[in-house]
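The full complex has more chains than appear here; those shown keep their coordinates.
Chains: A, B, C and D, in written order; residue numbering restarts at 1 for each.
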Amino acid sequence: MKWLEARLAPALWWSIASVAALLVLWQAVSGLGLVDARLLPSPLAIFAHLGEQLGERSFQFHIGQTLIRLLCGFAIALVIGVALGVVMALGGEAWLMPLVRLLAPIPKIAIYPALVLLLGFGHASKIGLVVADAVFPLILATFHGVRAVQPKLLWSAQAAGAGKIAQVLTVLLPSAWGSILTGCRIALVIACINVFLAEMISSTDGLGHLMIVAARSYQVVDMFVPLVLISLIGLALSRGIGFFRIG
Amino acid sequence: MPRAAGRILRRVAPVLALLSGWQLLAMALDMEELPGAWQALQTVPQILSSGEDVGSILASLRRMAIGYVLALLMVVPLGLSMGRCQRLARVVNPLAALAYPIPKAALMPIIMLWFGIGDLSKILVIFLGVSLPLLYHSYQGALQVDEKLWWSARAMGMGAVRGMLRVVLPAALPEILLGCRVAVSMALITMISSEMIARQRGAGDLLFNALDMAVYTEVYAMIVIIAVIGLTLDALVEWARRRLTHWTDAQGAAG
Amino acid sequence: QDIPTIRVGWTIPAEEAKYWMMRRPDAFPELGKSYRIEWTQFQGTAPMVQAMLSNALDCSSQAPLSLGQGVINGQLKAYVIAQHAGESPSSFSVYWGVREADPIKRPEDLKGKTVGVNVYGSGVHGQMAMILKNSGLDPAKDVQLVETGFPGSEAALRGGRVDAAVFVQPFAARAEAKGGIRKLFSLQQLMPNTVHVIEVCKADFADSHPDLVRHYVRDLTRAMQMAMARREETIAVVSEVTRAPVEALAGYLMTPSDFARSADMRPDTQAIQAMLDQYAELGMLSRRLDAGTLVRPDLMAPLQ
Amino acid sequence: MSDFIQIQGLSKRFEVPGRGAHLALDGIDMGVREGEFVSLLGPSGCGKSTLLYMVGGFVKPSQGQILVDGRAVQGPAPERGPVFQEFALFPWKTVLHNVMYGLRVQKVPAAQARERAEVLLEMVGLSDYAGFYPRQLSGGMRQRVAIARTLAYQPRILLMDEPFGALDAHTRTNLQNELLGIWERDRKTVLFVTHGVDEAVYLSDRVFVLSGSPGRLHRIVDIDLPRPRIRAELLTNLRYQQYVLELENMLDHARHVRSAA
């Protein structure tokens, strides 16, 4: 518990302070009428509305849909990305690297229509889109992290009799951990953006859908509520990742 | 000579495998939305022989290059400073975590408000997309710098700013270059998607128009072109990596 | 050198007059000389309202619904200056199609089915809802809606992802050529003269630059006349802009299986009013809107 | 009797980008008997560590081969446990878990592994630091953890690269004695790199002296002192002193060879 507090305390205060500063600045900008409230409503208005909506069943449903897609997509990308990154570092580079280089920069939005036809209009196509984009930073981060392992750490494990799998689990992954977490942070953000985009493009539920519906009818506050929410989700998850830092 | 041939073969083989996999999949599914590799490749010369289309692609690339270089110049120093200064990291981290997950396409109206609908907003969007991996990877790189290297430099009388430049930067370079590599693909992806809502002469415009008109061979031809551009830029980063970080001890797990 | 400039937003498809001005500027003596146009393409009409609100655009294409929402929710002040495309009893009408073999014969049969719309909350979505309502269905509860987009309609329908899908040109022509799809109902069923695309300018801009807007309206009308008179060239122009192959366009563009266009581009204010009223009835607009407040007669096509 | 470790015509050449090949070791032939305690002495940079890495199977020889118990070394194996000059502790594991590592990898139950690790930590005097992470330790403490980590999984052959280099005299003597105790009990084969001539004489059955640039085998000295050896007694032992002197001269000579080469 002490350990938990120690980990949370100082960082948390700074986080709160910086976010608070941002909000105050925003409130000042919109409060002083520096921008058109039709384009950028004040944070007070947004949070008041958010608080109101959070209690509503239908709104919770939309949040749930987005979260399911986001978390499933991220988790799948994590597993595939780390696995492929390790395989790549352990000799699969010649085969996998050219594919990664080719596929990574492709704007996955463009293949979304094909994904929809393959996977349907439900969760699967959106999760597919998330995975397709989020997996690459994870592959690369894992690959480079594993490649940068100090040879003598690996030697120590080999000499202790660690098999290939044990080496991966007990040396390669922990020592690539920092890099993998960085990859996670990037992948997470990409996941957030893609879920939202997919929901904006083609969906009847989820935060992205709420936002696009609001945007089409210029309900500015309604439009900002999902945006603020996705950004809060991003912050929460990113803090969650930071929590897994070793040592 | 046969060795060189073998090497080229090994480079090309995965690409060929990918293309044939795609072709087979397309044939098996037989959907208009997913044309085969062959049809897509056939459309590529058509795009590349049109001066106007090439001009559009170059216009996009120009925006991308500007966004990329700006991010490199501004975000890498920020990330490195965050790695060296816990406080800064604690202030910037939550802000970054808040700002990045917002889809820029959704923010277009606000961005338009400040930066208009022209190049500037698109460059900004690309900048944000690129700066994500650059920030986190340079932060991570600077975090991992051996304390005693920094001390050694300080003891030589190096100031904090120069120390960042001459010690933290090179020590974090492998990690930064990894960020650059991820950033290349992010740059292309955001370059395209920045043109989704407010369109302008550019590669994304070509692609999304084709998508709107359901001209899928052209969509996939554009994808091929973008992938090749990505491959080229990635090779550039890889070349830089080999030149700049040959000193690392990371033959690593390969053995 | 200081030529006055209009910033105009455009979309695809059905704005042939604009495509002509963009692609054949030499055909317009004033354009580029006494005034200039800065063209920006957008995805959909809603972002263009936002662009006008944030003063990044002066004029843009709109649909009656997006304009109405901009006026009501965004306090946009704007004038309708011309009409690009709409429907008439003898023209193409946006329709919902079903698979030939399915036992769905009338709108009522859609109860419990999955229905594709181009975009959730769009104008045609509203009109479809009205038709369903008129057929005794509750459009919110009795059908399951899915966003397919226009390009994806055909595949979604054929692939069984939806039971009815929405068709516009050129996708309708393509689907019909392949066969296997049957028209279930079209917007004609609701009203004969649905308005699809109109041209709108911000009021403050138009009020302070009336001459500029008049130039623009005149050139638009001139462009529309050329577009209707020279079909071959129009097809070439549209193909350049939309990248659709000429063969595909030739099959329908500016024929009776295309939307209706009038050479004078006169906005059908009555039809617009009717549509605004429907949207208000459906709750898609929060209140009724008087179409008369959305025009300034001296800035409306046709001009002398 | 054929040797337990046979090193035959072993050379190592490093490619130094931009400077061509760098010959680190050249034509080493040597044999180590089972249960023998052998030290390697030689000037800094003569290739002692490299030799150890090759016996460990971490680095491939450029020429020649190494046989252990008649079989060629193909790669690392738990029968050959290294203690590296740079310690190479797992920075993400605590001291205790570093020491437990080898046992856990070899599927020893956690409780048992922990028990054994605690015994070893006691031995190297770090019981109080079981929960520390390597970066929270001093140089000498890290070295002791590295020693404990390798001893924990009881390799038949110990490959120790200056394992007592960073220790104060007292701790070093303690650990030397512990090592000798373990060796006498289990009859491990030990390949021990050191710069301390007295240490080499005190511990070894034989001392291999290398000359540098490139590393070649210069001389082999049999240390014919009775065991068990008591340090305090040895210090006044004439033979011991002679060995030390002899080896010091030999090392001087080895350096000459180097400058001549």
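Following the convention adopted for this analysis, contacts are C-beta pairs under 8 Å (C-beta built on N, C-alpha and C of every residue); 3 or more make two chains touch, one makes a residue touch a chain.
Treat the numbers as computed from the prediction; the structure is a model and nothing was measured.
Asks: Stoichiometry for the complete complex in this file, please, as a label-and-count formula.
Replies: A x1, B x1, C x1, D x2
Here is the rule we use: only the chains that are shown with their structure count from here on.
Asks: What is the minimum number of touch steps required to go from chain A to chain D?
Replies: When the steps are counted carefully, the minimum from chain A to chain D is 1.
Asks: What are the two chains with the top count of C-beta contact pairs?
Replies: A-B
Asks: From the mean C-alpha coordinate of chain A to that of chain B, what's the distance rounded to whole Å?
Replies: Centres of chain A and chain B (C-alpha means) sit 17 Å apart.
Asks: Which chain A residues sit where two or more other chains touch them?
Replies: As it turns out, chain A has residues touching two or more other chains at 36, 39, 113, 117, 150-151, 212, 215.
Asks: Can you list the chain C residues in contact with two or more other chains?
Replies: 50, 53-54, 151-152, 155, 159
Asks: Help me check something: in the complex, which residues belonging to chain B touch chain A?
Replies: 10-11, 13-15, 18, 29, 31, 33-34, 87, 90-95, 97-107, 109-110, 113, 132-133, 136-137, 139-140, 143-144, 174-175, 178, 181-182, 184-185, 187-189, 192-193, 196, 204, 207, 211, 216, 219, 222-223, 226-227, 229-231, 233-235, 248-255
Asks: Going by the contact rule set out above, which residues of chain C touch chain B in the complex?
Replies: For chain C paired with chain B, touching residues are 12-13, 40-44, 47, 50-51, 53-57, 150-152, 154-155, 159, 170-171, 174, 242-245.
Asks: Hey, which residues of chain A end up touching chain D in the complex?
Replies: Chain A residues touching chain D: 150-153, 155-162, 166, 170-171, 174-175, 177, 246-247.
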